[in-house]
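See structure below.
Note that this complex is displayed minus one protein chain, with the remaining chains in position.
What follows is subunit A.
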Amino acid sequence: MSSEEASMTNTTQTPEQETPPQGAISDFGIDTTSQSTGEAVRDYWARVRGGELGSLPALLGLIVLLIVFSSLSDTFFTLGNLANLLQQGASITIIAMGLVFVLLLGEIDLSAGTASGVTASVMALHLIHNGNLLGGMGDTVFYVFCGLLVLAIVLAVLMKIWAGAALSLIALLIAVIGIPANAWLEMLLAVCVGAAIGCVTGFLVAKVGIPSFVVTLALFLVWGGVVLQLIGQGGTLGLRDDTIFNVANGNLNFVGSWVLFIVAVGGYAAVVLTRHFSRLRKGLVAQPTSLVLAKIGALAVLAAVITYALSLNRAPSNLIVIQGVPYVVPLVLVLLVVGTFVLDRTSYGRHVYAVGGNKEAARRAGINVERIRMSVFVIASSAAAIGAIVYSSKVGSVDPNAGAGNTLLLSVGAAVIGGTSLFGGKGRLRDAVIGGAVLAIIQNGMGLLKQPAAVVFIVTGLVLLLAASVDALSRRRAATAAR
């Protein structure tokens, strides 16, 4: 540390000698003092007016939807339905979180949905045929499958995407060795196959240089066909396994629910406060402590209310007891936290934003742009595989339409509705969660109101259009406000 400081002052410009010490402070006067609450609020408002809306519109939309559906339907705001909502929205939210990485680069992955279908099918085949994929797929298909995994490994190694190579290798090993069925192994296999698919997609986009729209449109069709081939026309693959069934349908028990509450809120508070006080200590601009505490407090109260509500019995009949926080909640939370951490606190995440903001600037800063571009597709496909596990678990089977149709569109929609820009460089993972919630509520609420599919599609589409317009308009606003 101190050696770094020393090298700083030895650099070319020698700040101390040239400027009086107070120069630094007067130049960035606002930077060095901690803000008052009023200033912080004004600052935020100025940013919103400048076009940096973030997830604000989606949050407002969420509240409006909650109010509308609660007043129109008696069943909407019941405990059973709210828990159901979480389980319904989880899979598209997870796929959307992966897509955020791709959208951050201004790219698109239209194949995420059907790719997730492929991973679900492989998972189901492994389970049904007790690890014998060769038997499940048939000779030709199995060898092509293994060949593609090898290809993925080679491509990933070529581009030095070690995680992608490792996951693809694991997939290959599981496929070749033929370990007997085990739910955890199957889920791992699904994620690994997802990563391998991402390696191929990413290579075609980043290295070969085909626009991601075309690559993923083509692969959307290809993977759709592969799903059909794997499942067989007209059939479905049943997932009869308790562990897999519980992913989307099970709940934490009472104690587990509250432990989750304590870990989540405590962890959030610890991270936020450590950072806050470290900034204050070093004399950097920080939000007022009272505001930070208020934010943590509000979150804690909200989380406590939700945890309490979900730990009540919500079974529709007296014969059974259903209570506890659904497993999908900690799953989504963990993915959200890990992903946010990667994006905000690591060089990799910084480079993703940089490539999305200005590819050429990133290249000149020595960032391996191709590698970053390929890696986001690996992340997106892996996340799509996790989403696939969740939706297959929810339904209890994999059908030939897995991942086709709505899944993808809703996932992209979720990311965009939450505030991720389609133009790249702007967006956060929590956008996907908020957007996923908006879409899940629309689907669920309209369903409860017995609206025909036609209306549901039209409304969903219009909401997406609205979100995209907000994005475009706020960009225009930001552009005019800039200079």
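Keep in mind that, in the parts below, contacts are C-beta pairs under 8 Å (C-beta built on N, C-alpha and C of every residue); 3 or more make two chains touch, one makes a residue touch a chain; residues count from 1.
Here, contacts and distances are computed from a predicted model.
Trainee: One chain of this complex is not shown here; going by its UniProt record, which of these names is it: "Sulfite reductase (NADPH) hemoprotein beta-component", "Sugar ABC transporter ATP-binding protein", "phosphoenolpyruvate--glycerone phosphotransferase" or "Putative spermidine/putrescine transport system permease protein"?
Mentor: "Sugar ABC transporter ATP-binding protein"
Trainee: Looking at A:38, A:366 or A:452, which residue reaches the missing chain?
Mentor: A:366
Trainee: Specify the residue from the set A:140, A:318 or A:347 that touches the hidden chain.
Mentor: That would be A:347, which touches the missing chain.
Trainee: Looking at the whole complex, which of A:229, A:358, A:401 or A:451 touches the chain that is not displayed?
Mentor: A:358
Trainee: On subunit A, what residues meet the omitted chain?
Mentor: Contact residues on subunit A toward the absent chain are 1, 4, 7-8, 10-15, 18-19, 23-24, 27-28, 30-31, 50, 278-279, 282, 284-285, 344-347, 350-351, 353-354, 356-358, 360-367, 425-426, 478-479, 481-483.
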